[in-house]
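Only one protein chain is missing; all other protein chains are in place.
Coming up: chain A.
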Amino acid sequence: MGLVKAFDDYQDSVNADIEQVRLARARRDVFKKALGAEDDVEEVFGSGSLARSTQLAPIHDVDLVVVFDADAHPTWGTAGDAAQEALSHLGGKVHVLLGATHGTVDQLVRLADPRNHAVKCFLDDPEDPDAFTVDAMPALRQPDNTLLIPEVTSRDWVSADPEYLINEVAKRQVKWPYFRPMVRVLKNWRLGVPVEGKIKSLVMEILALDCLPTAGSRPEALRAFFSAAAVRVNEPITDPADLCGEIQPDLDRVGLRDALNEASELATQACAAAANGATDDALQVWAQLFGTDFPAPAKKQTSPSVAAPALITSRPVKDAPQG
């Protein structure tokens, strides 16, 4: 098997099932249609990884932004009870429009639970740990086109710009058709990284934005990403729109750096093996990096008396001096 086919196959294992994606989009569209028709709603758009097409399987949630007309809610956007009020208002709308028993547009939502920034809408049993949810976030559009979103814990409203990341990812994708797929690969890779705690998927997306090249082959791009990200991760990883601050202050930077460095070493070995014509060796190293879902090379017919070769054999340096 060639490297291109192996990466294609691995990508298939990382990508969410297309039917799952379609279902998630269909559910999101029901919300958009129902809430978008409300008099005090200016626009509804998807945010999060589904909007950026960087989602991993399985898809458990969809993010939505519901932009309200500020004139219809003159107290919103100010400190105090308005944050809670906006979430309750949106929760009430979801209940009326999409409630499982008496929804006027559709009967989808079993529970609409206002949280810190958004209303978590359960489309499955809320007790089910894998329940599918739609996170609907109320917002006000600001003159600079960013959003003001409620924050219940601080009883205030904060600025955010989810469209910035959506647009940046789209731009990268235009430059290099593998950008979004590789972001999914990297988000999947992080799940097996031995760190204290977890690595937020948004951390990987921002690292990809900063460190993943938008040219070249996938192996070369991954090698460059791991090398650059092992340096970049030592500095705070902040909201790329420069509004929300550090994404994950408790990130185990050293643990992630060590993992990125190790991945960089392996990716470098794999690229060297491929450049040397040793495709099977390259496949083995990529499988070491990405796990058993990465296609292994076909087994060679070897004599039982012959020992298996080393993973990467050393190669002679050519005597071609340059003065």
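Worth pointing out:
Just so it is clear, a residue touches a chain if its C-beta (ideal position, glycine included) is under 8 Å from a C-beta of that chain, and two chains touch if they have at least 3 such contacts; residues count from 1.
Quick note on the criterion: contacts and distances are computed from a predicted model.
Hidden chain, UniProt protein name from the list "Tripartite tricarboxylate transporter permease", "NADH-quinone oxidoreductase subunit N", "Cytochrome-c3 hydrogenase" or "Molybdopterin/thiamine biosynthesis adenylyltransferase": "Molybdopterin/thiamine biosynthesis adenylyltransferase". The residue touching the chain not shown here, chosen from A:Q20, A:N116, A:S217 or A:T268, is A:T268. Among the residues A:F68, A:F225 or A:F294, only A:F225 touches the chain that is left out of the figure.
One of A:D39, A:E235 or A:D319 touches the chain omitted from the figure, and that residue is A:E235.
Remark: the residues of chain A touching the chain excluded from display are 211, 213, 223-228, 231-232, 234-235, 253-254, 264, 267-268, 271.
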